[in-house]
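Every protein chain except one is present and positioned as in the full complex.
Labels run A, B and C following the written order; every chain starts at residue 1.
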Amino acid sequence: MDYTQKVIENYTNPQNTGVIEDADGEGTVGNPVCGDIMTIYIKVDENENIEDIKFSTFGCGAAIATSSMITQMAKGINIDEAYEITRNDVAEELGGLPAVKLHCSNLAADALQKAIENYKKERN
Amino acid sequence: MDYTQKVIENYTNPQNTGVIEDADGEGTVGNPVCGDIMTIYIKVDENENIEDIKFSTFGCGAAIATSSMITQMAKGINIDEAYEITRNDVAEELGGLPAVKLHCSNLAADALQKAIENYKKERN
Amino acid sequence: MYVDNSATSPLNPQVLDAMIPYLKEEYGNASTLYFLGIKAKRALQKARHQVAQLINAEDDEIIFTSGGTESDNTAIKSIVLKQLKHKTPENPKNHIITTQIEHPAVLNTCKFLEEYGYEITYLPVDKDGLINLKQLENAINEQTILITIMHSNNEIGTIQPTKQIGEIAHKYNIPFHSDAVQSVGKIPVDVKEQNIDILSLSAHKINGPKGIGALYVKKGLTLPPLIHGGGQENSKRSGTENIPAIVGLGKAAEIAHENLEKTMKHNQQIRDALIEKITTQIPDSYINGSLKHRLPNNVHIRFSGIEGESLILKLAQKGVYAATGSACSTHNLQGSHVLAALQIKPALSHGSLRLSIGPENRLEDVDYIVDAIVETVEYLREISPLWDN
Partner (left out) sequence: MYVDNSATSPLNPQVLDAMIPYLKEEYGNASTLYFLGIKAKRALQKARHQVAQLINAEDDEIIFTSGGTESDNTAIKSIVLKQLKHKTPENPKNHIITTQIEHPAVLNTCKFLEEYGYEITYLPVDKDGLINLKQLENAINEQTILITIMHSNNEIGTIQPTKQIGEIAHKYNIPFHSDAVQSVGKIPVDVKEQNIDILSLSAHKINGPKGIGALYVKKGLTLPPLIHGGGQENSKRSGTENIPAIVGLGKAAEIAHENLEKTMKHNQQIRDALIEKITTQIPDSYINGSLKHRLPNNVHIRFSGIEGESLILKLAQKGVYAATGSACSTHNLQGSHVLAALQIKPALSHGSLRLSIGPENRLEDVDYIVDAIVETVEYLREISPLWDN
């Protein structure tokens, strides 16, 4: 399986790249399979909805595409809902990923969860 | 090496094919390498020159070509001279033979010698 | 008039058309990332499917190779390599069963293995060119690691009972390889129905390009590769994929598959006309091999009193291109091992002629071909010391 059109769009023109300087939560994960690294930043509003989200990545095309996709999926929804987004959800939304690239979607899902956990810890 | 133009001419249009019914000499040889068979017939005049010569062969293209060539070479010359024609002479006259086909020229040279020997024996 | 399609066959212009883009602008490597690579990968997938369809296999059971010879070598040597790991002094796992009439790609591979201590049973064939299934079953022993028997013979066109061979092989849990290079595209080849575990095919025998073939390996049967490297073909056969040729094989397979019924009818009509006319017009001419279990495109006739190379050369001068089983035409001067296995005496097998029919031959050409053969045989008999005029 090759990269789908959706994947290609998302690494060609990734959404929500960058850093949120005054982020409410931040999560960084490294990919044990390939050594790639990703950080997700979130800004959370008073209703615990994700107001803003950005990512930076040192990773492959699939890593960029999944980051771009997950930030779009998470933007505007409640952090608890966002926490439930799995790598399969992301892969599905992208129309699938090549088998060898499935692990890349871990990066995005894990980084988002870490960012939410970080936000919760900071708030308490 | 492929068959030369001379070889091709000689198996395309072999000279002196057939049988001499009242031959003065006749020699048949089988080729131990490939199992092919050839007979040469000679008619000898009062000066011991080869007046007429014909061959029949069950053999490959090279066998036909060498037979055709040797009969042309032997026609009209003295039997003692004809007896000296070697397979190399025939091969040379044909512009060479592929290595795997060199043995075929034995057939013609041997058959001619046998025919001459047969003539001499008959005469005595 | 080319009637030597079993030796090699002209490239179908449609096949060449399919290849051309990959010989020109689409030169990408299937393993590269950018669009050229993606196009190459898609072309590869499509061709794999086309080939799989032709023999009723799954796509991922097809491995592309450089031809029928490599496929045969891979089938046999991979089984040997695999079994090497399981061999013990008590169980040398060193026995292979094949036939006396295989193509040299199988036969010489087996002879090579004999040098390294392998035991090969070369099953004889009857006068029709068919093996005996009882003999096959009796030949099997504890050390038998492979049965390799051709689907149909490249000289005399005899078709072996693959279905039953496969049944016997599987009864004893032995893999069954069949060299189907001459069968695919000519008769139905169905790996499932015919109980075949490993199968060889070659593109240039079905109006595809030279230098490309395929090996079918049944799912579940894992074999070490013959050629190691960059991991192409799912690591089963490495080497940069020959995309243009693979596309050509795919297209040729598709055409062969679509036209199989038609091709069979076409070939058989011409074959039967040739056989009928030649044997009635030429005394002392005999068909070699079974008439019943025979490729529809194969005519193999022997004429007493004449020799094959001169026959072929004379025919070529008349524009009829055919093959012979004569020793004199080969590089090693050994006569046909297939005709020898049929117990035909060398002097007789020498005068053999193979006409192998292709899509370009027409029924209207039969008379021309027959006339050329009649004239040539008569001429050669005239100058033959072995024929009484």
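What we mean here is this: contacts are C-beta pairs under 8 Å (C-beta built on N, C-alpha and C of every residue); 3 or more make two chains touch, one makes a residue touch a chain.
These numbers were taken from a predicted model, which means no experiment stands behind them.
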>> Looking at the full complex, which residue from C:L36, C:I120, C:A347 or C:V374 touches the chain that isn't shown here?
In response: C:L36
> Which residue, C:P161, C:P224 or C:P346, contacts the hidden chain when the whole complex is considered?
Replying inline: C:P224
> Which of C:Q143, C:S238, C:N259 or C:Q281 touches the chain that is not shown?
Replying inline: C:S238
>> Across the whole complex, list the residues on chain A that are touched by the chain not included here.
In response: 11-12, 14, 17-18, 28, 33-39, 55-64, 100, 103-104
> Which parts of chain C are in contact with the chain that was left out?
Replying inline: 2, 4, 7-11, 16, 19, 23-25, 27-29, 31-36, 66-70, 72-73, 84-85, 103-105, 108-109, 111-112, 115-116, 202, 204, 209-212, 224, 226-231, 238-245, 309, 312-313, 316, 321, 323, 329, 331-332
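Please note the rule applied: only the chains that are shown with their structure count from here on.
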>> What's the distance between the Cα centroids of chain A and chain C, rounded to whole Å?
In response: 56
> Measuring from the mean C-alpha position of chain A to the mean C-alpha position of chain B, what distance in angstrom results?
Replying inline: 91
> What is the distance, in whole Å, between the centres of chain B and chain C, each centre taken as the mean of its C-alpha atoms?
Replying inline: 40
> Which chain B residues reach two or more other chains?
Replying inline: none
